[in-house]
Structures are given as structure tokens and as C-alpha cells.
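Structure provided below as C-alpha cells; questions to follow.
Here the complex is missing one protein chain, while the rest keep their positions.
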Amino acid sequence: MTIAQDTSPAVAAAPPRASAFSRFWQQNGSGYLFLLPWLIGFFGLTLGPMISSLYLSFTDFDLLTAPDWVGASNYVRMFTNDAKFATSMRVTVFFVIFSVPLKLAFALGVAMLLNRGMKGLPLYRALFYLPSLLGASVAIAILWRQIFAGDGLVNKFLSLFGIVGPSWISNPHYALWTLIVLSIWQFGSPMIIFLAGLRQIPQDMYEAASLDGAGKWRQFWKITLPLLTPVVFFNAIIQTIEAFKSFTPAFIISGGTGNPINSTLFYTLYLYQEAFGFFRMGYASALAWVLLALVALFTAFSFLTSKYWVHYDD
Amino acid sequence: MTDAPMKMTVVTGEVPLWRKRLVSVLSHAALFAASILMLYPLLWMLSASFRPETEIFTSASIWPSEWSIDAYFRGWNGLRVSFSVFFTNSFVIAFLAVAGNVLACSLAAYAFARLEFKGRRFWFALMLMTLMLPYQVTLIPQYVLFRSIGWVDTILPLVVPKFLASDAFFVFLMVQFFRAIPRELDEAAMMDGAGPWRIYWKIMLPLSTPVLATAAIFTFIWTWDDFFGPLIYLNKMSDYTVMLGLRTFTDSTGTSDYGGLFAMSVLSLVPIFLFFLFFQRLLIEGIATTGMKR
Partner (left out) sequence: MTLKLDRRQFLMGSSALMAAGAAGIGPAWAQASNLRLIFWGGQDRADRTYKVADLFTAAKGNAIEAEFLAWNDYWPKLATQTAGGNAPDIIQMDYRYIVEYAKRNAIAPLDDYLGGALQLDAFDADQLEGGKVDGKLYGISLGANSVAMLVNKAAFEEVGIDAPTNAWTLDALMEMGEAFASANIRGGMRAIADGSYSEPMLDNWLRQRGKALYTAEGGLGFDEGDAVEWYQLWNKLRDAKVCVTPEDQALDTGPLETTMLVTGKSALMPSNSNQLVAFQGLVPDPLDMVGYPRIAEGVGGGHYRKPSMFFSVGGTSADKEAAASFVNFFVSDPEAAKVLGVERGIPCLPATRDVVAPTLDGANQIALNFVANLGDLLGPLPPPPPAAAGEVDSSLIRTLGQEVGFGAKSAEQAGKELVDGATAILSRAAS
């Protein structure tokens, strides 16, 4: 030992940093190399604005003059003196709880149907994706009114059965549901992702299972679903995040007002009103970071519990 | 496993033909009805684009009382800059965005999914966080940033971030798909002496055509449909995209040209629909087998 200690200073004086670095590079280099574009983008274009917005959340910023530091008062006000915050949170959570599972169920169901390979498949696939193409166009707002207003299509249909429906889209009890239906109607995106996931399951697994005598239902439970869990996980997380951030449908259908009586006041719509309508960008930033914290918690929780049900092949 | 004597799965227990036909007819009928639901808005828009303006919101039926393609001409040339310019701009931005996303996001996703490196989880979590912040609050700081480097009034703020994998959605998506590809293939290639780049290029990418096609489709459509980015960063009308052009058709304070709006909306659907049709084949053809031996 002593011999080693005698010689070690000389050896240690040689390039320890270089070898540590080259060790680091050998182990992690390729990872970081592949990640380089993202890292450049993150540090160059994303991090700065994110930190700015965090800073702004502690200020009074009216967009037209420089921000004024006010400490945590935005956050305090949010939780103690803002009825609209509570309303918008409630509306958004309600929206998430109902629209996401239903949307995913439709997406998966239709994807499975279309995966069977029937006649006219490409056409149907395109048709089911069509609503998502219409996206955020002004036309959607106009259409939704035509369908869900007091004298709209839905009520005309219901009147065939003698039911007099309310004006779904302008009644505070039902207006949010029309937005939930809108979200579900645009299930095309998760559907396509499910389809891609289904397509990635090798056919020979099904063939092997058939030969072993497994019926369609068993195949679904034992092969399809487990192998699909990474995609299910993805869709669930993404759709939930998007639902929390949902803005455009509420914006165009309620004209940015959250009509009627704030029953469609989505959280980001409220945020937008505060930022650009009332020139309170500082408060809006605080709202945004509260949302981020909430969604981050949810996502972290999902990731932690995902090991119990998501099967990766690696 | 039951105690019953082993049964041979004999293929004689066939479903009667009439039942098969019935199921087929019913499912087609259901699909057809559902398709009408999906199609109805488009039909309404088509109808609105062909009928007189005063009828659009007041008529009860979907069938126009008089047909005219006037709205198409009016819409195309109505704004000072013709829609052909808008379409070109939208195409350029969308194609660049697709190229950027597919390339950059797959690189990042490969790193997260397949490569071991210190800090991987940390960066992954950060990346996901970028998805969670509503854009309304990063808008102004980003604008200030882009202005300080002189990119405002160009398409650079809309396109360059795609080449830097700024769309965490696609990185995450690809990570999930990459992780579903069996590692045996990687390992086999590594035994043959392949480094990470070769594995990425020769194994991962070819096997990932479904997800890459998905990313291409979504990027194209979302970039095409995006109006907020172009709204903020493009000042000259000759730089506007289709979506931005459409938004100037209706103004709640003055006269609007709804016929023109719907006509141009219908036209703007055509490219994204075609793109979708073309790329969905890639999505579906995917991989029939992985050539994997278990």
C-alpha cells in the first residue's frame, strides 16, 4: 500500500481531469451527442422563456411597462381571493375527468375495429380522422352552435321522440358537455397513435396464439393489451396534459368569454383573459405555474405507478 | 388447462354465412352512420361555401337554394395577397417542420430510450415539463428572445425549434415506441460491431416507420393548423399562412365574408387530407413481422 502511495502523487498529478472526462465521455458521450439538438433547443429557446415566466409570476406585469416585483402576492391572491380561479379549476378538472377516458376508449375501440382490415378501411380511417383535421377553425364554433343550439340538429333529432331539449350550448348546466363531446369527437389523433401501436405488434404472435388455441378475446387480453401498454400510457398522459391545457375549443365556442356564466371557463382561458384581457400577465404567469405544478405531480405519479402495468420490451 | 380430453381445434364449427353477412352489414351500417357524424361538419362547410351569404346562418336546410362558386374566387383573391401565397407559405413551413421534427425528435428519443447516460432521467423529466407550461405565458419572453436575435418577422421562430426537438410530444411518443422494439435486435447488431449511430440508422428508424409516419402526419397537420405562432411572428401579409389568412375573413366588429371563409377553409383541408392519405399507408404497412426469433 505504501508503495502505491509513494508513487501515486506523481501518477495523480498526471491528467486526472482528462481521464475523468474521457471516462465520462466514453460512458455518456453517445447519449449526449444524440441529445445535443434537444439540449441546444432547450437551453437556447425554451429554458430562458420558462424561467422568465416563473420570474414574471412574482411580479405585476401589465405588458406595456416593466414588471414590478410583488413577491408571492399573486399566489396568495389566487388561493384566498379569487373565485374565478376556483371556478376555472373546477371546470377544467371536470373536463379532464370526463373527456379523457371517453376519448381514449373511443380511440382504442375504433382503432381495433379498423385494425381488422375490412373493406373500405382506408376510407373509414380517413373519415374518422377528419374531425381532428378541422382542428381549431372558426368553422367548428359555428357548426357546434348549429348542432347544439336550442333549435339545432340534436334537438331536432330529439323532437322526433317528443323530447324538447334545452339549448345545450348556451345553458350553463350543459355547455361544458358540448365541449366534452367536441373533444371526444376529435379522437382521431389518439386513434392514429393506437393504430400505429397495434401495427407494431408482430402478426406471428397472433398466429402462434391461434395455433395454441387462444380465442380472439384471449388474444386481446394476453397479447394486444400488454404489448399496447406503452402506447396506452403515452396516450393517457398526453391526453390528460392536453386536456388540462385545453384552450382553443373553449375560446372559439364561447368567444373567449367562458360563457355562459363561466361554465366553460377553462383554466387556460382564464389565464388568457388575465394576461391579455386585463393586462395582468404577472398573475397569469402565476396561474400557469400552478397548473404546471399540478400536471407535473399527476405525471410523476403516473410514471411511478406505470411500472405496475406498463410492459416494455427492454 | 382442463381435464377434458384434448380437443383438436377443428375448423368445421364455422359461423353460418347469413350471420357473417349480418354482422358485416350491421358493422358497415354503424360505421356509415358514424361517418356521417364525422362528415357532417364538412358537408355543412361545403354547402355554406356554395350558397348566398344571407342564407348561411338563416337557412334550415343544408342544401343551398342557389349554387355559386363565387365565394371561392372572392376568397382566393379577396385579401390583398392571394391565397396562393398563403398556401405556399404554409407548405414551406409545414414541410420544414416535418423534416425537423422527424429528424431531431427521433435523435433525442433514441437517446432517452436506448442509451444509458448520466442524467438521463433528469433531462427526460425536464423535457416532459416543457409540455406542461401553457404557451400563453412563455409567449412574451419568447418573443423578446426572438426579437433580440432578429428573428421576428421571419419564419425562423416557427421552424428552427422543430430542428431542435422542441416538440416534447413527439420525443415522448417516439420514446414509447422505441422502447417497444425488442432489445435483442440492438444486441445482435452490437455483436456485429455496430455503434449507436448505426443501430439508430439501420435498425431503429426502419422499424419505426409507423411512429415516424405518425409524427410526420401530426407535425404537418398541427403546423398547418397553427395560427398563434404565425400570428405573433409574421408581420407582413405576404408571409401569412393559410390559417392566419382565414382568420382575417371574420371580424366581429365589421363586415365578414363567411362564404369566402368557408370556401377557403374547405380548400385548406385538401392538402392536409392528402398528406394524411399518403402517409397513412406508411403508418399501416408498418412491420408485418420483426424477423424476431424468440
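When the chains are written out, they are named A and B in that same order, and each has its own residue count from 1.
Criterion: a residue touches a chain if its C-beta (ideal position, glycine included) is under 8 Å from a C-beta of that chain, and two chains touch if they have at least 3 such contacts.
This one's a predicted model, so the numbers in the text were calculated from it and none came from an experiment.
Chemist: Which residue from A:21, A:79, A:221 or A:278 sits in contact with the chain not drawn here?
Modeler: Of the candidates A:21, A:79, A:221 or A:278, A:278 is in touch with the missing chain.
Chemist: With the full complex in mind, choose from A:35, A:78, A:142 or A:296 the residue touching the hidden chain.
Modeler: If we include the chain that is not displayed, A:142 is the one touching it.
Chemist: Which residue from A:20, A:51 or A:158 sits in contact with the chain not drawn here?
Modeler: Final answer for the missing-chain contact: A:51.
Chemist: Which residues does chain A use to touch the chain missing from this display?
Modeler: 43-44, 47-49, 51-52, 55, 62-67, 84, 141-142, 145, 149-151, 166-167, 169-172, 175, 253-257, 259-262, 273, 276-279, 281
Chemist: For chain B, which residues lie in contact with the unshown chain of the complex?
Modeler: That gives, for chain B, the contact residues 53-58, 78-80, 139-141, 143-145, 147-149, 152, 227, 231-232, 235-237, 247-258, 260.
The criterion applied here is as follows: only the chains that are shown with their structure count from here on.
Chemist: Report the inter-chain centroid distance for chain A and chain B in whole angstrom, where each centroid is the mean of the CA atoms.
Modeler: It comes to 15 Å between the two C-alpha centres.
Chemist: Help me check something: in the complex, which residues belonging to chain B touch chain A?
Modeler: Checking each residue of chain B against chain A gives 9, 24, 27-28, 31, 34-35, 37-42, 44-45, 57, 104, 107-108, 110-120, 123, 125-134, 136-138, 140-142, 144-145, 160-161, 163-166, 169, 171-173, 176-177, 179-183, 195-197, 200, 210-211, 213-214, 217-218, 221-222, 225, 227, 243, 246-247, 250, 252, 261-262, 265, 269, 272-273, 276-277, 280-281, 283-284, 286-290, 292.
Chemist: State the interface residues of chain A toward chain B in the complex, per the touch definition above.
Modeler: Result: residues 24, 27-32, 34-42, 44-46, 48-50, 52-53, 56-57, 63, 113, 118, 120, 122, 124-140, 142-143, 146-147, 185, 189, 192-193, 195-197, 199-200, 202-204, 213, 227, 230-231, 233-234, 237-238, 241, 244-245, 247, 255, 268, 271-272, 275-276, 281, 284-285, 288-289, 291-292, 295-296, 299-300, 312-314 of chain A touch chain B.
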